[in-house]
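With one protein chain removed, the remaining protein chains of the complex are shown where they sit.
Naming follows writing order (A and B), and every chain is counted from residue 1.
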Amino acid sequence: MKPETLARLLILFLIIGLGAAVAVDRLNARQGIVELHARIAEDGGWTPDVIYAAAGQPLHLRLTSDDVMHSFAIGQSDQPAVDILPGQVTDLTLTFDQPGTYIFYCTRWCGVNHWRMRGTIEVSGDGTQAVAIAIRPLYVTLDLDIDAPHPALAVPSGEPSAVRGAEFAALLPGSQILTYQSPDYYRFHFPSQAFLDLRAEPALSHLTDANVWDVVAFIWESNTTPDGVAEGRRLYAQNCAACHGETGAGDGVFAAEVQSAFGQAMSTMQAAGGAPANFTDPQTMLGASPALLQGKILRGGMGTGMPNWGPVFDDQQIWDLVAYLYTFQFQKEPK
Amino acid sequence: MELTRSPLLKAALKFRWPQFILFALMLTGFLLAILSGFIGTPVGSRNFGIVFTWIAWWAVLILVAVPFLGRGWCAVCPIPLPGEWLQRGKLLGPGETGSGSGMNRRWPNKLRNIWLQNVTFTLAALFSSVILTTPVVSSVVLAAMLFLALGLALVFERRTFCRYLCPVSGFIGLYAQTAPIELRVKDKSVCAACVGKPCYNGNASGYGCPWDVFPGGLAKNTSCGLCLECLRACPYDNIAINTRPFGADLHKPAGRRMDEAFKAFIMLGAALVYAAVLLGQWGGLKAAAYAVGTLPWLGYAAAFLIFIFGLLPALFLLAVSAGRFLSRNPATPRQVFVSFSYSLVPLGLTAWVAFSLSFVLTNASYILVALSDPFGWGWDLFGTAGQAWIPYLTNVLPFLQVGILVAGLVWSVRTALKIAAESLAGRKVLFQSAPVALFSLAVTAGLLFLLV
Partner (left out) sequence: MERVFRIEASQYAYNPGVIRVNPGDTVTIELVSTDVVHGLYVDGYGVSVQADPGQTTRLAFVAERPGSFRFRCNVTCGAMHPFMIGKLHVGQNSLLWRGIGLALLAAIASTAYFVLRRPSLNTDH
């Protein structure tokens, strides 16, 4: 063979080889595997943002990020979140037993619009339709306007303690304690309302205001478990602290951005100008019932930048979060 | 010492296949780099295009090829290849008569300098933050160079892109003047008697110098691309590759030019600015350099241009003028400015070596990853895709940098003294060189401050 021909073959071989290697990989990739690209919401979020699967059939995902650290999680499921690293590929296989629509979302803050990174997995098939029977949230059942201002009817002078409150609550007749401690009372009343109710109780009339607040703290704590509060703390740190602040004071790293982006929109609503709520403010918290808080968390802020967590958290997680939020007002442990 | 005295080495260099295999590998790598930018992950650190161009290739270029081999990279660069192959109608060796394509026009006389290369390098420098970090942009730049080289080859003769336009070629040529190897003729009288000058015009054994250089008149390394065609073509075996001391060409007064002088400032200034922007802790500067097209970037670009084309040369002019005054040097300000700017060549080279060491060692761990997973698609060709990022030699690096920068300063000062000694005598040498040395010292201090 002439050297020139050999030379030309070599170049051809290398270039075609290059193209072939790429083409072969791409062709292989098509077979039933979904390549899911994550980008920050401002650059498009998830691509694709709708994925189709069949019930009982494995869904193979290849997760990659095109910019920063993201992660992949399925709403209201036990599927642990999977980190998605920039420029790297993580393989994940999911199998859905029931057909329905599943939400997937990002769990690692990737900008102020991180929470908007959501997509859906449409799982087809027969089998009992996992119809998410829309359980009407409490605020709807109660016809509660969760956007209206909710000032506290009264505020304590110090930080109420549930441990002290337990002793004082023992002064009440047994059946009454049970009523106050019931989930219904807890969910539908706000703390300053409870304060006024308890203030009016003859059995407690000799107590100081501070002590009555202790009983309120006790009642609130009765509706939580240490595990629940711990879970609430974990969820708060991961999902809420970025805007609401690690100390709950509404001063998170995105607070300023959220306020400036949505402050104008809030002029039509009566609530405070678009800033993330300050959970350390007794005026805000002690006028808010658990049902109201649940509603806010479920539905989000109607243009304020407060995300709607309904598709992401399940019922128990929201109550755990609510339980944690009140700990900004009431002492967790005795001093 | 003449390296080509060794028959083995000479035969190896003349044999076309080793060079061609290198060409083939470089071309494949280059095309892979371009491809990666267009179809691979947009994350720079996991993309073959970014990692292999701006970390691996750059490291080899600035740390090994340029200091020790001058234009050694140009000898194997893939960019001119498609154009040249079309020009000759052949991949291997000279073309047959009438086999090539292209108009073979002569490059205009007015452009026979490196001003265009100064411009292309400066342009690249202004956009460098984006080029170095964004795969698709880097690929556009590389592809543009490829197509430009190809287009120019079909219009003009020889390697016009390489000689007059390539931004990299501009500084490789300048720094090649310091390299310890050279290609020169052995005996000029042989060339005088030679009819046909096949080293320049080509014959059956080798095609004529693609760099438009007449080897018989080659005095400096600046424009010789070490392609070795003249070695193959010369029927009198009159071409040799020699070793020589570092910096030899800097002390040849003939042929010192303003365009090369400014190249020295561009490179020195760019090293200082890059060190500040890329390796410094000033976020505002970084943001301005990266946000191409915005007002802050325009401010940055203006400051950059004023610094390298205005401030730095002006300060240097001040220094050489002070020296000229103190030494009663009869030469004109322009003459001293041009000749002494060659003392900045070793300074610039060591500045780039010291600066590059920093980001190369910090990011070298990405090289093994990119080799196994060039597109960021989850491949693992060689089993190294899972390598975690780890910076190398962070303890040793600052000491290395001090050593290199101080060595560069000493080299630069000696160069200035020797340049002064070309035309002055006695204490005048000292008076002329001292302010220049002071300038170099100040620049060195600035680099030390930014890097260490």
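Just so we're on the same page, a contact is a pair of C-beta atoms (placed from the backbone, for glycine too) under 8 Å apart; a residue touches a chain by one contact, two chains touch by 3 or more.
Predicted model only: the values in this text are computed from it and were never measured.
Per the touch definition above, the residue from B:Met26, B:Ala287 or B:Leu368 contacting the chain not shown is B:Ala287. Residue in contact with the omitted chain (choice from A:Val123, A:Leu172 or A:Ala242): A:Ala242.
When the whole complex is considered, the residue among A:Gly252, A:Gly274 or A:Gly310 that touches the unshown chain is A:Gly252.
Checked against the hidden chain, the listed residues A:Cys110, A:Val229, A:Ala275 or A:Ile297 yield one contact partner: A:Cys110. Taking the whole complex into account, subunit A touches the unshown chain at residues 40, 67-69, 85-87, 108-112, 237-243, 246, 252-254. The set of subunit B residues touching the chain not shown comprises 43-46, 129-130, 133-134, 253, 277-284, 286-287, 290, 359, 362-363, 389, 391, 394-395, 398-399, 402, 405-406, 409-410, 413-414, 417-418, 421-426, 429-430, 433-434, 437, 440-441, 444-445, 448-449, 452.
Rule of thumb we're sticking to: only the chains that are shown with their structure count from here on.
Chain geometry summary: the mean Cα position of subunit A and that of subunit B are 55 Å apart. Per the touch definition, subunit A reaches subunit B in the complex via residues 3-4, 7-8, 10-11, 14-15, 18, 22, 25, 62, 64-67, 86-89, 91.
The part of subunit B that touches subunit A in the complex is made up of residues 16-17, 20-21, 24-25, 27-28, 31-32, 35, 39, 41-43, 45-47, 90-93, 373, 375-379.
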